[in-house]
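Omission of a single protein chain aside, the complex is shown with its protein chains in their original locations.
Up next, chain A:
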Amino acid sequence: MGKKKRQEDKPWCWYCDREFDDEKVLIDHQRIKHFKCLECNKKLNTAGGMVVHMQQVHKQTCTTVAGAIPGRDTVDIEIFGMEGIPEADLQAHIEKLSGGGGSGKRKKVDIGALTPDQIQRQMAEFKKQQQQMASAPPPQMGMHGMQPPQAPYGMPMQYPSQGYPPQGYPPQPYGAPPQYGGRPFMPPQGGYPLYPPYQQGMPPQGYPPQGMPPQGMPPQGMPPHGMPPHGMPPQGMPPQGMPPQGMPSGMPPPGMPPYGVPPPQFGPGPGPNQQWPPRPPMPFLPPRPTPPPQMGGTPPPSRSPSQYEPAPFDGYSQPAPQMSAPMSTPSAPESAGYSNGAAADVCAAAAVPAAPAKKTGQLVYSDNEISVEEKRALHPKYAYQESASA
């Protein structure tokens, strides 16, 4: 990123993948960019410090780190300078450096790739959703609550059609295009009080793409991992649920964490998964356990598959601004009203172009040829008559 050639031993910021010449600068950067209290701008040393500060001083819950790239905005990892960076990410970073280092750049481009058009579209979708939601009773299922922000990551959405494709998992942590199962999987009603955290990803399938609220639906279509209530392995089928056809008989796929545990081996690095749990509840309290009821209010039941298309996109591009959207910009009333992740996403998307827009500067004095003094000298008040000279 810098002008100089990359050096492998340069300190870099885990949150935004930026390199620095020395660790002091990195720490300053983290304090200013990532660990600044959204309320009072106090700069803390670590994400944890920021969370505690916001909790205690402002009674607010902070679940994301500002300015982080998608997947790195978790507050769960305590990072200070270069300390605390997950080993896997360290390795990945080194590899990237040695291997041409293109990937980081590409990611960046993706982030910036959200055109105003797309944003407009997302905004429109979001509004549409809201209208639909206003007319349809919000699903009150616990499940819904957790899900929305995950949708963009797309991974979980693959299950329905393929049963458990463990293979499908790791390679595409983000951005796998959501594939809707042929059939809608309805989450059972009544809700499971506690869903395993990593289930959050599922809801998309859980919802009928047509936007039907789950209440009336028989649970037959339950998504496989939705089933184990309270973190039970799939074998213990919940009584009401039937496994989808393609489901391997309840075996956790190799490499899959037991349900209810955030799967560390997900994806290439800890990045994507770690960020998951904390993300969804973003505007709310602690990451996983019980989804706040309101959260269920807005999720994507109303989204049709086609509407989902851009989802992976915003999933990419928003996380960073997103965290600030709900918390630091109360001016976005929509995000205040609807706490769901999708809402925040869209609002954040709107905020994205706003930042660059600031760049348009305006010179207070813009005449590049004639100095202010020359202009001022022309004013009659300052007129000088040669004849009057002594």
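Simple rule for what comes next: a residue touches a chain if its C-beta (ideal position, glycine included) is under 8 Å from a C-beta of that chain, and two chains touch if they have at least 3 such contacts; residues count from 1.
Convention: contacts and distances are computed from a predicted model.
J.: So one subunit is absent here. Using its UniProt record, which name fits best from "Mitotic spindle assembly checkpoint protein MAD1", "Anaphase-promoting complex subunit 4 WD40 domain-containing protein", "NEDD8-activating enzyme E1 regulatory subunit" or "AAA+ ATPase domain-containing protein"?
T.: This omitted chain is identified in its UniProt record as "Anaphase-promoting complex subunit 4 WD40 domain-containing protein".
J.: From the list A:Q55, A:S98 or A:S371, pick the residue that touches the absent chain.
T.: The single option touching the absent chain is A:S371.
J.: For chain A, which positions touch the chain that isn't shown here?
T.: 354, 357-377, 379, 382, 384, 386, 388-390
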